[in-house]
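First up is the structure itself, then whatever we jot down about it.
All protein chains but one are shown at their positions in the complex.
Let's turn to subunit A:
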């Protein structure tokens, strides 16, 4: 039996269907790979029985000819998704041992498509972070290493750092991620994989632990663009349980894949040429433009004048929404409870939240509480919501001149663990290219384009019109075909 962990979802699906191997063989190989890669700290919980049960169901169904789109494919699930009876902690101490009595809509959709679960994937606490270092379980260590940087442990990106590391290290064929301000795309770029955040509302947020409700959106992280299309089709869909879910049919994205971009105009925003970005990244961006031109598209310069205001806007809106969402962690109904000796209810709330939340989460709750407090609400929150309108309008105007926007995904390659923890603002700057699309609710994807001089992956970032995931995926495919990105991390774990 060959090593099935090298295969894509499409190859696993097709090989399983044609009888080259069984779903049980896939699950067993992945379970063994997961168990042998604990040095990466990618999984917080392993669920090998779950993967095997789904595999056996798929093997049985193959005989009956009724197969879901992901039958036979085991997945890693970010620990932000509620999974029935399986620990769901959002990477936080405050939710330690929480076992939801319900299943998130996205994971229920994936299960209905036949997917099994390999385990829950580590992440930044409540998805707040860009390096996975805020997790109560400790950081995930990227499977990648610098060519000549010794053995420094690198960040896998965040907040979906367990997801990106797992796919890159081949301990999951694909994984769910969530993206609030770049948490799918930046880790995908850091680890040389693909990830797409669909239009806000495509995927139900029901059963996903909330961070910033107007921004949070689930999406797939996988080896290839095609795998992203397959998995997104299975995840997306209208859900009456989420009032922000869009009541629209799910397009057949995989069937619609085509790297022929004739007639498409690709917008290159001049404001994304920012100071201090390594030459490697701008050089890759230029290559990306040439690849899309080669696929038949015409590059055009566009302007997104409010780009530099996107990050500060985000760092008002996201903490504001988080401070409100995280008010539910109070030690009453679930999670941690700390009661100081002789303390009353208020003392219990305060002590529970102090002990349960890590430093970054407390920092953001504090900012959010401040910007929403009487006297500052208009100066900060309302102002940010107005600037958010302008950022969205920038994109609307740009899309009159182009069909798609190409930028780098992140302003650097993966950095070392600990390199940015002392300065929150420098950590926040990591999402400078990813955040504007989040504020505008647009579909956006990262595709690996090449390696920097240290041999670390760099991503290209595609932003599409609202609901136009197909064009994003198609351009991603065009880049993938031309970039020929086949680099893989050398196994050290």
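Assume a contact is a pair of C-beta atoms (placed from the backbone, for glycine too) under 8 Å apart; a residue touches a chain by one contact, two chains touch by 3 or more; residues count from 1.
One rule holds for everything that comes next: contacts and distances are computed from a predicted model.
One chain of this complex is left out of the view, and of "Circularly permuted type 2 ATP-grasp protein", "Sugar ABC transporter permease", "Aspartyl/glutamyl-tRNA(Asn/Gln) amidotransferase subunit C" or "Peptide/nickel transport system substrate-binding protein", the protein name its UniProt record gives is "Aspartyl/glutamyl-tRNA(Asn/Gln) amidotransferase subunit C". One of A:440, A:458 or A:477 touches the chain omitted from the figure, and that residue is A:440. Although one chain is not drawn, the whole complex shows that of A:384, A:405, A:435 or A:471 it is A:384 that touches it. Considering A:357, A:399, A:415 or A:433, the position touching the chain not shown turns out to be A:357 (whole complex). The chain not shown here is touched by just one of A:313, A:412 or A:446, and that residue is A:313. Only one of the listed residues, A:152, A:252, A:300 or A:332, touches the absent chain: A:332. By the touch rule set out above, subunit A reaches the unshown chain at residues 98-102, 199-201, 214-215, 240, 243-244, 246-247, 306, 308-309, 312-313, 315-316, 323, 327, 330-337, 339, 343-351, 353-354, 357, 362-363, 365-367, 369-370, 373, 376, 379-380, 382-390, 392, 424-425, 439-441, 466.
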